[in-house]
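Certain chains of the assembly are absent from this excerpt, and the rest are unmoved.
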Amino acid sequence: MAREFEDHCWKDVIDADTIAIYQAYRRQTYVGDNPAVLAIDLYNKAYQGGNRPVREVDREFPGSCGEHAWKALPLTQKLFAAARRARVPVIYTTRHVDTGGVQSTNRAMGRQRDDIYDIKAELAPQPGELVIYKERASGFFGTPLIAHLQQQRINSLIICGESTSGCVRASAVDAYSHGYHVVLVEECCFDRSALSHKVNLFDLHHKYADVMHIDEVIAQLSATSPAVKKAS
Amino acid sequence: MAREFEDHCWKDVIDADTIAIYQAYRRQTYVGDNPAVLAIDLYNKAYQGGNRPVREVDREFPGSCGEHAWKALPLTQKLFAAARRARVPVIYTTRHVDTGGVQSTNRAMGRQRDDIYDIKAELAPQPGELVIYKERASGFFGTPLIAHLQQQRINSLIICGESTSGCVRASAVDAYSHGYHVVLVEECCFDRSALSHKVNLFDLHHKYADVMHIDEVIAQLSATSPAVKKAS
């Protein structure tokens, strides 16, 4: 099941010299102990305009990830189902509509619908699942996420969502800094730019996280008996 | 003096569609008020093996940025000189040799010379300049940097150093999250991978920071009378 360390979406953009330079990072990837899924910014805004190229939806719906969001949607549903079967918590991030001037990035924003920061219905939190409201890119910055992780004895994170080059990356770097083992699910992360998606996953895989394919992650989640997992 | 918003090193790797999607981020770039230079990880390790391609120096000196480090060196000296003339503080980050297991990235490391984390002599801190010791990628994580910035009434940062895709990026994202205006000096940031360098600067420029050319930054620093600067 385990694939080659560099068998990922960045293969067509990273050259051989760079792969050679980064050889020292090769290692076995794995889902860590006592994991939680951290689902970054899977709100309606990312899907607006439908399953079409970003360039097309962007005119009317700035911030939409278009076809990249829609392609990841059924796979993310699968990921959540596998996590819940294994009693692995699913934790969401989103933002409040109006946060008084502190924005997660520099982008100019016009008026917005009221529900654009609601989690997409197909991926909606189940009763009791935690939703973290943030104002910055990282799910850790300016939020009590770290306290909830500690109280739930979470020791590792499985991160998915958008955008790979924005809030996913910032959250993954912060998770690593705080001492968590981090997995990024390649097919469940998405971005508006294909190149940024690939290069950011490459950076993260070598420096801070294990980028894994969804089939590998689901297989490891399924192999995890909840009873054993919670023996800590 | 001000150049076109996308007139940067990433021009040859970012396609027209992506540039179009990111139009909403266009704005005037500038050095903010009450700045400090934040010089990330300009330690000996980055220069080991000399002014040669990374692929060549990497065999003997893992972690060296080779020719990219050496190309940025005289320009970084210029930047520091301009900052000191304008009485803009220069703040350095580096790391202790042994940090008991908390590493800034996942890379396997062998035994190391004792002075590899000393700041390169040509760029050495002057008496009284602050050096922040960190264990993670970001200069903010696990350090008292934020307290020093507040006590010195620093309101914006001019970031340079290495690596663009590692500690520079993590520090820039954290600076933005904390509410600072951030400038990245394109010619004074460097990386082991040219593509990661370019794509990370592209990401940062659009989401979190103003990537500026060194001539623009030095011109704005020179125009800043220290007396006027502190009136903001």
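Chains here go by letter, A and B, matching the order in which they are written, and residues are numbered from 1 within each.
One rule holds in what follows: contacts are C-beta pairs under 8 Å (C-beta built on N, C-alpha and C of every residue); 3 or more make two chains touch, one makes a residue touch a chain.
Because the structure is a prediction, the values reported are computed rather than measured.
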For the entire assembly in this structure file, with 2 copies shown, the number of copies is 4
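Operating definition for what follows: only the chains that are shown with their structure count from here on.
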Cα centroid separation, chain A vs chain B, in Å, comes to 26
Which residues, counting only chain B, touch chain A once they are in their complex? 13-15, 17-18, 20-22, 24-25, 27, 53-55, 58, 62, 102, 105-108, 136-138, 141-142, 165-166, 170, 173-174, 176-177, 179, 192-193, 195-196, 199-200, 202-203, 206-208
